[in-house]
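Of the protein chains in this complex, all but one are displayed in their positions.
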Amino acid sequence: MTPLAGYLLVAALLFSIGLAGALTRRNAILVLIGIELMLNAANLNLIAFWRYGPHPEALTGMMFAIFSIAVAAAEAAVGLGLVIQIHRHAHTTDLDQMNRMKG
Amino acid sequence: MSLVFYAIAGLTLAGALAAVLLKNTVHCALALTVAFAGLALLFLELDAQFAGFAQILVYIGAVAVLVVFAILLTRGSETPKDGVYSRNWLAGLVIAAGVFAVLGWAVLESARALPHETAAPTVTVLQIGNALMSRYVLPLEIVALLLTAALIGAVIVAMHEKEGQK
Amino acid sequence: MIETADQIFVLLKHWLVGLLPAGWQPVAGVVLSVVAIIAVFPTLFALTVWIERKGLGRMQNRIGPNRVGPLGILQPVADAIKSLIKEDIVPLSADAAVHFLAPLVLVAAVFMGFAVLPMGRNMTLVNMDAGLLFYFAMGASTELAVFMAGWSSRNKYSLLGAMRAVAQMISYEVPLLMSSVAVVMMTGSLSLTKIVAAQNHYTWGLPHWYIFTPWGFAGFVMYAIATTAETNRSPFDLPEGESELVAGYHTEYSGFKFALFFLGEYLAMFSISGLGATLFLGGWSAPFSFLTWVPSWIWFFSKLMLSIFVFIWMRGTLPRLRQDQLMNFAWKFVLPLTLLNLLVAALWRFLGEGWERWVVCSAILLLAYVFMGWEGMRRGHLGPRRYRYAE
Partner (left out) sequence: MLGEGILRGLAETARNFAGSFVSAERLTTVQYPEQRIAPMEATRDFPFLVYDGADWEAGLRCVACQICEKECPPQCIYIEKSKDKKPDFTGKPQFYPARFDIDISVCMSCQICVEVCPFEAIKMDTEFELSTEDRFGGLLLNREKLAKPNEHYHKIHPTEAAEVDARLAGEKAKADAKAKAAAEAAAAKAAAHVAVPAGTEAAPGGNAAGNPTAKPVEEESRA
């Protein structure tokens, strides 16, 4: 098994762990943690393909990863801001209880 | 496949699993930090030095602390009374396992065509700087705009309403 | 002879590594350098504890420790033994694993920071291309260690202290990075050895240190303010404000773990003032051209001790800042000035040689300083306190 396949498998496993976390956990913040893991798995794929790809000097994969890190940080900030606001309004971060659209 | 790769991959996956399975939310956040650190080591293993340090700086330095602050602000550190997993947790698990099966199959099928061993590209920060300024200058400006918008948006969303609770 | 004195440690290391069989040499080289750092800086820590207590004493017209050993020189040894012997109490409700890991993570992260500091001519442990970014990545992970310490003690005071410490470290990390970005912009490289090399030449005997340029001096002042806040020292030591927060995030620690926190704080002070010396004070380059015969590592450590003395001097002088003053100062004064400093550095670069760039840059910076200071003082969140007496 080539090193690239190894990295891809690790990224795939990381992605599915993140997905499992996002789907099964009850606390909103842990869903966000799951999403962060999925994003990171994607970054790992990008850099693995860049490293073992045909033209590493073009830096495309790495640039994608750096931009994706920046965007993911922004997303995490806004996501957590939303979670805090929901908690302040509905006094719970339990996703199963947030099923009412009432304002 | 070097031993170092297995060790770091094991650390990352253990951190990720712990982040998803642990009961205490703050422990999950700390396990998430271990996963981020493992990923940064993986990036360094892939000779992407700048991405590895940026990952540490951004994720461990900022996002992990942000997650932990959010947990404390929403009183998440007390263990919830009615269980940690949502009601239909089995469905989630099955879907995740399905996704992994598909991805794993795809990777293993195409394993033969993947390049074996290529020379490690030496990437200096100068090249990244030049690339950022020449080819990726538009994405850079857009990300700068996005970060500012996210900064202001997050503050406005999480700000106390002056006129008290609705 | 001068050359060997300057390269004494490098030659020593090569000689020692040469004794081993070829297979082990790379590993032995790394281990030797790591052991050297782990040996040098804790002894420097012991020396600084003694200097701090004697210095603070002398500033307050008293003598300072003089009982343990001549002139009290063995006081740090006594403190070390005391903290080793003391019973290590872990509160029952504390979260044992995180409580135990916090000091280790803190000290490990701080020790990693030393890997990229150029302590002398080709005496950098790891000559990284993105050395500065590595340093700040390690610096950023200390915040998490502080939070782990505060939260795991399950004690209101330590949680409050940890919250204050993390908030302060985050809000002062931005100016810290911004002020060093100006230096990176001028040298065109993140590698610390290149930054020192760029400052290591002289005209009329004076060195080209960045502190002697307007944007460099402003950057150094902002950097110094940010470092004092980053290491929770003197005017910004709110997180462990003894008066109101007992001991902040390391309240529930005793014995060796408390000593580790103490060591971690001082090592952070060393490495961040070492970085300051490298970025603005020309790392290991001699202050005058006729002094270059002195070994380079002596200059690095003397600049380090000089900035340590300034830390102590500030601790002996300045009262503690309130949390809102601290935050106002960070976000409404230090950060805008560092951003402006970036602009001024760019302007400095494009105005080319000649005296007019000195005038223009200094004018902009002075104007900004005076205006922001005046505006801040007028609106009351900067400058001396205004008392409002009940009529």
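Quick notes on this one:
To keep things simple, chains are lettered A, B and C as they appear, and every chain counts its residues starting from 1.
One rule holds in what follows: a residue touches a chain if its C-beta (ideal position, glycine included) is under 8 Å from a C-beta of that chain, and two chains touch if they have at least 3 such contacts.
Keep in mind that what you see is a predicted model, and the values were worked out from it rather than measured.
The chain not displayed here makes contact, within the full complex, with C.
Between the chain not shown and the residues C:Val40, C:Val90, C:Ala197 or C:Leu382, the one that touches is C:Leu382. One chain of the complex is left out; on subunit C, the residues touching it are 55, 58-63, 313-314, 316-318, 369-370, 372-374, 376-377, 382-384.
The working rule: only the chains that are shown with their structure count from here on.
Subunit A and subunit C have Cα centroids separated by 34 Å. Subunit A and subunit B have centres, each the mean of its CA atoms, that are 5 Å apart. Within subunit B, contacts with two or more other chains are made by residues 50, 54, 62, 69. Subunit B contributes residues 1, 5, 9, 12-13, 16-17, 19-20, 25, 28-29, 32, 35-36, 39, 42-43, 46-48, 50-51, 54-55, 58-59, 62-63, 66-67, 69-71, 73-76, 80, 82-87, 89, 91-93, 95-97, 99-100, 103-104, 107-108, 111, 114-118, 120-121, 123, 127-128, 131-132, 136, 139, 143, 146-147, 149-151, 153-155, 157-158, 165-166 to its touches with subunit A in the complex.
Residues 24, 26-27, 30, 33, 49-50, 53-54, 56-57, 60-62, 64-65, 68-69, 72, 77, 124-126 of subunit B are the ones touching subunit C in the complex. Of all residues in subunit A, those touching subunit B in their complex are 1-10, 12-30, 32-34, 36-37, 40, 43-44, 47-48, 50-54, 56-57, 59, 62-63, 65-67, 69-78, 80-85, 87-89, 93-96, 103.
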